[in-house]
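Reading through the structure tokens given below for one structure.
Here the complex is missing a single protein chain, while all its other protein chains stay put.
Let's look at subunit A:
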Amino acid sequence: MALPLPRGLTPAEVAFTCEMELVTIVPRQRLEALELLGGTTPALVPPRRANVALWLALLLKRQRRANIVPPPWLLPASLSAVLEMETNPAVEGFAPTPAAPRSGGAAASPPFLPSCTADAPRNALPYHWLEVGEMLLEAAADDFDDPDAVRMLLKDLHEARGAKVRAGTQLLDAGGVFKLNGVGGMEVAESRGFVVGVIDGLRKIGASREQARREQEEEEGGIGGDEGDDDMDL
């Protein structure tokens, strides 16, 4: 109770978890394969493209040993297509996440799915879209054709989707089902406190009705059961 830590991950923690995403780089220097705890990195041979973890890519980029190839969904054309989808009132929910490959097997969930590499699907936002986008823009702005346009589009998308999350509270019922399909990691971290609070508040208001419903169900169950209840009363 005394811990002032908020529930869930802070933005910095979310950004940290997304550093394991694979991104595509074009190395400028040769680098042997590194045997790390998390696995072996591919041997880097310029100018052959390679997929490495985001943290390594950022490190190499800062040391000017590599260039980063932005994932296709982070290009202005794809981002504006997604933004159009988000702002279209006819489209329900959020823009789709990239479809999982059917042959993927057990490992085909976002962290292990190469969703930020050069061959990632376009017109769909992966789970870590905001974090990866921002970090790439900060570290490797010169690898984008038009970094300012990308920055603007990311900001617009963030706002449009944030407004959608907030508007989603109106569709809540006492059951407290809140559909967050397609919402990214950073967005979840941003609205966690609020959404959880809203659901909790609704639950409290509806608590008396829920209680009555349960009692009624129990009663009906008792009538449908045996006559043991009557004996108990006597």
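The rule is simple: contacts are C-beta pairs under 8 Å (C-beta built on N, C-alpha and C of every residue); 3 or more make two chains touch, one makes a residue touch a chain; residues count from 1.
Going forward, contacts and distances are computed from a predicted model.
According to UniProt, the chain absent from the figure is "DNA replication complex GINS protein PSF3", selected among "Large ribosomal subunit protein mL43", "DNA replication complex GINS protein PSF3", "WD repeat domain-containing protein" or "Ubiquitin-activating enzyme E1-like".
Per the touch definition above, the residue from A:L34, A:V91 or A:A163 contacting the chain not shown is A:A163.
Interface note for the absent chain: among A:V26, A:L83 or A:A139, the touching residue is A:A139. Checked against the hidden chain, the listed residues A:T10, A:Q63 or A:N88 yield one contact partner: A:T10. Residues of subunit A that touch the chain left out of view are 1, 6, 10-12, 15, 134-135, 138-139, 162-163, 166-167, 169-170, 172, 174, 186, 189-194, 197-198, 200-202, 204-209, 211-212.
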